[in-house]
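One protein chain is absent from this view; the other protein chains keep their places.
Each chain carries a letter (A, B and C) given by its place in the written order, and its residues are counted from 1.
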Amino acid sequence: MDGIHDLGGMHGFGPIPIESQDYRFKHDWQRRAFGIVQAVAGNTPYVADQHRYKIEQLSATDYLTLDYFEKWITATSALLKDARLVNDQELATGQKEFDVDLVNHPAVSADDLLSAMKIGADYQFPTNSQPQGFAIGTRVRVRSDSPQGHTRVPRYVRGKFGTVLATEGVFQHADSVAAGQGRNPQHCYLVSFSAAELWGSSVEQADDDILLNLAESYLEPM
Amino acid sequence: MDGIHDLGGMHGFGPIPIESQDYRFKHDWQRRAFGIVQAVAGNTPYVADQHRYKIEQLSATDYLTLDYFEKWITATSALLKDARLVNDQELATGQKEFDVDLVNHPAVSADDLLSAMKIGADYQFPTNSQPQGFAIGTRVRVRSDSPQGHTRVPRYVRGKFGTVLATEGVFQHADSVAAGQGRNPQHCYLVSFSAAELWGSSVEQADDDILLNLAESYLEPM
Amino acid sequence: MQDNLSDDHHHDPIEEGAALRVRALEELLIAKGLVKAEAIDAVVEYYEKETGPRNGAQVVARAWCDPDFKAWLLKDGTAAIHSMGFKGYQGEHMRVVENTNDTHNIIVCTLCSCYPWPVLGLPPAWYKGAAYRARVVREPRAVLAEFGLDLPASQKVRVWDSTAEIRFMVLPQRPPNTGNLSQAELADLVTRDSMIGTAVL
Partner (left out) sequence: MQDNLSDDHHHDPIEEGAALRVRALEELLIAKGLVKAEAIDAVVEYYEKETGPRNGAQVVARAWCDPDFKAWLLKDGTAAIHSMGFKGYQGEHMRVVENTNDTHNIIVCTLCSCYPWPVLGLPPAWYKGAAYRARVVREPRAVLAEFGLDLPASQKVRVWDSTAEIRFMVLPQRPPNTGNLSQAELADLVTRDSMIGTAVL
């Protein structure tokens, strides 16, 4: 989705607020918001790309003005609602209106949550399980595809030419997972773009590089 | 400038508010705002691309939330300030603080303003005054240039391939004019892009076309 | 459509702020001698009452009735339209694009709100809004469907994005069973949206 979240290369956002924003949590409610998002991810369940997609669907103004963790909570609330674990009325009041199936959606314990966080999420498949369409060193062009749904190709590389530097292995495909269309595993490449290719004559320094990890289906041969 | 104003192709803005926004002026202050912008353009002076550039420099949130004519007034106020015809204090209070040189900035009369509007602004130069780099039928690529300043290349055609359908003649160059760097006249082309080239496999109908007028310096040979 | 500050006060404090700001600016510029109130009056009246889609409708109706004019209009829109007296700011350079059974045209300005003022007047708010500008270059058929227009896949859509000094206007197809109408009667049938391309006749 070519939404406001796709900020790479945009002008107009001013200086980096380094000093005023060198914090991870400024308010205790941000800590709680962070914790809630982690604690219900497993039993709802949802994965990061689904959570990201909900945030991407905020209005552009909300995206730019809401606190980061408020966006997280908004996305998590939407995912809980999609899973029919809460309803709008409950979210508005904080008052429980109906019971949920706790056998299939059990609250995670502190120990189990920490264990899960320390293990992480495995989205990888065996490297030889899918064909590798691009050899290292190949010149590729990023496809113009720009689906309405979640995708992990920033606009600023769309249609641009780059070079495959490495394959990272085979992973589930973010677009497919966020759309609820299965895992669609495919190779993920490390692709290098020259700054000159991305920004043309307005480039800051032509021979600087920008590197991205891009899935097989985002690329086409040059 | 790759700012929020460059909306072409973005997702997330919902349905067209056809019924609720089928008006030109909803409030009388919008009429006054429109009139002010026209009435001071000549004696400030400024041209459309300078006015557009001021609007583009609004914060993204202001751009998306302010009324259209409030953006116009904000831009005009900034241009008047740049010309040292008003200052911040005056703009804040509406109270005059200093006199201006009315010999060089005379208020336009109703008749003269209407005459000027009916004549229009001539930004064209003789067609043979500049070399025409691209023949009709030529395949071209839109350059990746994306300057910090005002430009008239939308992001959604950047790096894309199109076909020159016509030359429109020689015009002053918006980027140069808005940057205060002179008129830099050059050919302006009508360039056609297939929807498939712009939107890839997410295209609505592959053989639809999108056509833009693009200046010589925005294009490179394929 | 007229309202005033006290009206604004009742229904929309944001509008009130803008209204106060515009009033302050107008008063300031008048006090400084930079603007004359009657010039503002005149230009507003001109664009509200003397220009507008009735101008474009006359161009369209004449093209339907006069094959030579139509040929000229499609070949040199600027000269043909100016010859009818519809000229001036935002209409200095015109390209008229013809709808046919094979092709449907639609105009937009994705970067701001360029629009052919002398023939269509000032644009409606939706034309200047984010949704129309964002979507019509990507999914013109979905946008047209919201306007009640469902095009067959066999009809190609051409979207004209107004990125330079040239302004576009659509020449809609003449409605069926209008052979007995005068040029003036035909002009009455031509809507603003049919010349933007968000409607057919």
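We take it that contacts are C-beta pairs under 8 Å (C-beta built on N, C-alpha and C of every residue); 3 or more make two chains touch, one makes a residue touch a chain.
As the structure is a prediction and not an experimental result, all values here were calculated from the model.
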| item | value |
| --- | --- |
| Candidate in contact with the missing chain, chosen from A:L58, A:V140, A:A174 or A:L219 | A:A174 |
| Hidden partner interface residues of chain A, rising order | 5-18, 21-36, 38-40, 43, 52, 55, 64, 66-70, 73, 76-77, 80, 85-86, 90-91, 93-96, 99-100, 102, 105, 107-114, 116-124, 152-154, 156, 168-169, 171, 174, 188, 190, 198-199, 204-205, 207-215 |
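Assume only the chains that are shown with their structure count from here on.
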| item | value |
| --- | --- |
| Separation of mean Cα positions, chain C and chain B [Å, integer] | 17 |
| Intercentroid distance (Cα basis), chain B paired with chain A, Å | 34 |
| Length of the line joining the C-alpha centres of chain A and chain C, rounded to whole Å | 41 |
| Numbers and ranges of chain A residues touching at least 2 other chains | 60, 146 |
| Touching two or more other chains - residues of chain C | 130, 138 |
